[in-house]
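For chain A:
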Amino acid sequence: MTHDIILAGFGGQGILFLGKVLAYSGLIDNKEVSWLPSYGPEMRGGTCNCSVVISDEPVGSPLVIEPAVLIAMNSPSLEKFIGSVRPGGTVICDSTIVDSPVTRQDVNVFYIPATDLETENNLKGGANIILLGKLIKETGIISKETFKKAIEKIVPPSKTQLIENNMKAIQVGMDS
Partner candidate 1 sequence: MAVVFEKPKALADITFHYCPGCTHGIIHRIVCEVIDEMGIEGDTIGVCPVGCSVMAYDYFNCDMIEAPHGRAPAVATGVKRANPDKFVFTYQGDGDLAAIGTAETVHSATRGENIVVIFVNNTTYGMTGGQMAPTTLPGQITQTTPYGRDTSVQGFPIKVCEMLSTLDGTALAQRVAVDSVPHVREAKKAVRKAFENQKNKLGFSIVEVLSTCPTNWGMSPVDSLKRLKEEMIPYYPLGVYKDKTAKEDNQQ
Partner candidate 2 sequence: MERNLMKGNEAIAEAALRTGCKCFFGYPITPQTEISAYLSKKMPKEGGVFLQAESEIAAINMVLGASASGVRVMTSSSSPGISLKAEGISYIAGSDLPCVIINVQRGGPGLGGIQPSQADYWQATKAIGHGDFHVLVYAPCSVQEMVDTVTKAFDMADSYRMPVIILADGLLGQMMEPVTFPEKKTELPEKPWATNGHGNKRKHNIINSLYLQPDALENSVKNRFERYEELKANHAQAEAYLYEDADIIVAAYGATARIAKSAVNLARESGIKAGLFRPVTLWPFPVKEINEACKNAHTVLCCEMSMGQMIDDVKLALNCSKPVGFFGRTGGIIPKPSEILEEIKKTGGNA
């Protein structure tokens, strides 16, 4: 089983972090994983995307071309990648920001107002994790328990309060 995932949005929305959480989760589940960022001069504020592969087999190309999962946090990202999603694939968008609906009929699309939910629940910067919560609920690629272990591994010891916030955000996403 191989999960090919693309995460995309604006720089600053936590796209690469979201990718890291997924990759670490795969690592904790003893899977083969890879994480590949887009890199270049658009380090701040520009578009940003990240390929993550979680697999039972050694990862071939770390560059995901036909994702089974797309998380899109803005309209340009959705437009850029929606055509490449495999039929039957899962698309999760932040509907607070994405303004036009997906026209494809052969993919499962979930619209989550993640940025609004972030504000409502006082979870600053948590929209990315809220969207991941929805992904966990809909696909079970990783479990909530694994997610917790991954967050504990990534968050530096000086910022332990972030663990709680992230756990809250993932629950908000799962309940949405």
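How these were chosen: all candidates are chains of the complex that A comes from, given by their letters.
The working rule: contacts are C-beta pairs under 8 Å (C-beta built on N, C-alpha and C of every residue); 3 or more make two chains touch, one makes a residue touch a chain; residues count from 1.
What you are looking at is a predicted structure, and each value in this text was computed from that prediction instead of being measured.
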By the touch definition at the top, chain A has one partner among 1 or 2 in this complex. Which number? 2
Spell out the residues on chain A that touch candidate 2 in their complex, using ranges where they run on. 20, 23-24, 27, 32-37, 39-41, 59-63, 65
